[in-house]
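Not every chain of the complex is shown here; the ones you see sit where they belong.
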């Protein structure tokens, strides 16, 4: 929540500038920008971390698949250089730098531009963190730009290095798919965490709701809202990629995109179920409070209604009238106690009948 | 609920692996895998339980209809063997093994792949259990893969064995329809159970709601959420099958699919009505609580307001002032009691007027 | 509610049987099956109650319009005979016998099959009753099958007998329309009843809500749910009939179908308004309860807060300390009473200021 | 509300009659039927109130534009005469007489039939009243049929009489548009009234909600429901007129219809905003009640919890035990009072800490 508003704040700073003006909008999440590339075909593999982006421009002309990964967005000049080299539209560069993007894809004949949200669970402050990943998918290259070091692509790298599966035999479009698939698959991990949280809060709600429970339900609700905002547009995005008639996506990759699409639907379904559960939890929380209050009220009622009449009887015989015959009786005291007992007994029976006890 | 999250947990283990990697995701519900086949045409019938999947590969080339049923998912190698023999796409095999699928169908020219959820009511823990059934429908074979032994296909088997109805005269597509129909028909049994539960909870809510009632309403709500997730996609699935232009589904089978479609709509309608009823029950539950509290409050109010003024009068004549003329009067005590009686009577009349009694 | 679940229960008994198996599903509402027919053209009219269905098969070959009406569903053999004679698809016969159908229409070139819900208001238990009516509309015949004797077709019969309006001049499609129109028109009668009920409950809610009011609101809500289930599919059904390109429906009948369609929309609109009103009533009911409790609370507060301090003062002078100078004063008693009066007056003024009185 | 149900009641009387039977359904709002006509072209104008409908049939053959206005629906014969003369379909006549129509338009080659709801604000009982207006738009005539005398067409008449704007230069379709526009424009007046009402109720809710406020919110809600029912179908109606390919509507009129359409959307938007506001008001009303109750509770709690312990102390020293050393002490009384003071002070400080004071 804090983050989002901050994004909007930064976004608003740019209001009125000419379109295509490159300004990094969002938190600066990395100190230095890290550039790595992997260049491969079925036989060969070349991998390097470089400091000068120009080092990897050589691969543009080669038939091999090149994956350029950039971690960190604050070096605007680097992004500009990249844009010039790969002939990216200025608005694309703007979108890359502005981390408040909605997941979307755009088809510019020569390349496809995809923006996604990569989720990670920050154990320290127990919250889901959202990072923007931009992908530029060309005929023989994929450029991925992330906000900071650390991602969910490790297994993709391992598969390329180890030549596992079909990845080394396929083109850049398959690599693009593999990266999207890795991001989407990671959502399951996040959903699992959320599912555990929901379960534990649910148990708390049913067993022993405290004021803190309300806060937790509220924070779950907010997480769901922000998760939804990241995942819903994915559906459209991936079905758009499937339907797109771009030459960049080969027909053989379509079935893999269909698979990612199915996963996205599954994730959306699960989020919707979670939302239903969370709002159900609020109802239960409120009912539990009412129930508790009810219980407290009952005890008050019973004790008060039991003793108020008895105290009244005691009050009567505490009066100082001169002529109160009962006070002189030998068994007056005992009789008074007896009257009290009988009154108390009648009331107890009445309460039990009413099922208040 | 527990189950679902566990599925997600397992699902997340696979995140990042190359697509088509065969890993069984879900609970291991069976100890050993059981394979059976039935091969039939209008005249002949052959049925056997086998331990080696290869035994039934012979039927692939024959014109008879072959139904291969596999109970248990954990023998990954068997599934791979099956996939190789029937040329199933690796992603299909992955979907079969991953029990967190959403009901769907996919049309690969040579075969149609259908994933469904089979429901069963577990009497022991009074909960609806969900089991994934995958169907592969080819030109002359149907492969059904379940999570464990025990299903709703018994009557279909009996009809094949006894040559009842038209099943022996029809092709593999009719067998496929018969299996889907059996699963959908079984939903009515589950709905009946749920309907009874809803009715009994409803009676409880109206008559004597306890804190336990709230739990039951909540668990009904959750069952509805999970049921909905299984049934809603069915609508799309079956209308997709109807509209599909696959050669595997003959025109004569269309009317039967239309029938299943109608049943699905009926089931969805009923679930939606149930949902309405359950959320209505929560309102009534909360109102009942309020009503009860109201009743308790009234009794408290009446007793307290009756006796508090009377006790005050008694308190006055319990004071020890030297000069209190009333205390000396001959009929002071009687007068005090009379005053109390009159006050009490006035209040009772007032309460009755206000309809609090 | 009870009824519906019972239908589902019976429905579930059939699960797994081959499609087209004829079993009557639903309550047996009639003792004996009653068959009547009316055969007419512009000049002639023949009408008879028969016991053997075969008696009316003769008319099939004649150019006159024949209306065969069957009251009662439990004679499965009769339905089979009918099916054989008029070449009805087994699934249609199944739908006729299964009273849990959703309103729908199906176009089999030679005839059109329509399922509808006929409503009637049972005065005895003040509830809306739902009866399934199946219509089979052929080139020169209409077969109507009801669950029991007693329907809303009386005026249609009178119009045929009296040759009122254009009915005798038109074909079977117009007769079909007239029957559907009679059923839909009857919904207005039911809505009127419901409207009256809603109004009377509304008055009660505003004036003097009791616990019973809640039950009534709840039962209205349930009636609305079941009514909606019967009426909503009608819209689709009738617009489907309009759009259908069947030769059985002449162009001249289209405008009449449009009229029925308008009525259906009007009914749906009214039901939706009623739903809004009923859910509004629940809000008001709950607010009224709160308001009442509030009023009760106020009285308690005022009496308690008035007398508790006064009683405390009395309690002080009821203490038995030896040295309490006030007790010896000549006007001590009067002063104590005065103090109490002043305290009470101050509090009353405070309460009035706060608008609690 | 009352009115609507009455309409349904009357409607249900007709159930089962042959379609096209002319019966006036609705309240009889006028004593005598009033017929007026205006016949005009760019140069000439003729205007007259007539008693015999036949007087205006002469204009049918002339090229001038004729506007026939009928106030009052109960003279069924007159409507029949009109229908015969202008060749109106019996179902149209039926719709004119039945005031429970939903706004709609129907295109019969020779004329277009439009039903609308004209709203007026009845100052006497502070409610929005709904009147049905039917328009029949032919090549050179417009017939408008209202339920009673008094309408929103005065300015249209003035424009025709004074030859203001382009109305005298245009055809019958422009006149039809002008009438529809006058009705739609009038909705803004009604919305203004409703807006004022909402504002005043809103102020009341925030400042000093009473039980009456709840009634007002409820009645606003009901007005909104009925307004919505009148306005929503308008959208469809007008966009239908725009898209209709009837020769009766000239292309030059299209832009004016687009303008009315925009107004309709604006009205619908405003109604939806009002609905949101009204339902928000209910929430605030309920919260205000809770807040008030809370305030009352607090006072009770504070006074009760202050005095109950003090009264207990007084009660102890009111006991008549023979051996109670404190009673004999010289400063016992003063000490007891001091103890009470201290206890009261501690509690007051505690309450202030808890922010209950």
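In order of appearance the chains are A, B, C and D, and numbering begins at 1 in each one.
We adopt the following convention: a contact is a pair of C-beta atoms (placed from the backbone, for glycine too) under 8 Å apart; a residue touches a chain by one contact, two chains touch by 3 or more.
Predicted, not measured: the structure shown is a model, and the values here were computed from it.
Complete-complex copy count for the single protein sequence, taken from this structure file and not limited to the 4 chains in place, is 5.
As a working rule, only the chains that are shown with their structure count from here on.
Steps from chain B to chain D, minimised over paths through touching chains, total 2. Rotation relating chain B to chain C, from a C-alpha superposition: 70°, rounded in steps of 5.
In this structure chain C contacts its sequence twin chain D using mostly different residue numbers, the overlap staying below half.
Computed from the mean C-alpha positions, the centre of chain C lies at a distance of 26 Å from the centre of chain D. The geometric centre of chain A is 43 Å away from that of chain C, both derived from CA atoms.
Along chain C, residues 290, 293, 297, 300, 304, 308, 311, 315, 318-320, 324 each make contact with two or more other chains. The touch graph of the protein chains shown is a line. Working note: touching chain pairs come out as A-B, B-C, C-D. Partner chain C is touched in their complex by these residues of chain B: 152, 154-156, 159, 164-167, 178, 181-182, 185-186, 188-189, 191-192, 195-196, 199, 206, 255-256, 258-259, 262, 265-266, 269-270, 273, 276-277, 280, 283-284, 287-288, 290-291, 293-294, 297-298, 300-301, 304-305, 308-309, 311-312, 315-316, 318-324, 355-356. Residues 1-2, 4-5, 8-9, 11-12, 14-21, 89, 91, 100-102, 104, 106, 208, 211, 214-215, 218, 221-222, 225-226, 229, 282, 285-286, 289-290, 292-293, 296-297, 299-300, 303-304, 307-308, 310-311, 314-315, 317-320, 324, 326-333, 336-337 of chain C are the ones that touch chain B when the two sit in their complex.
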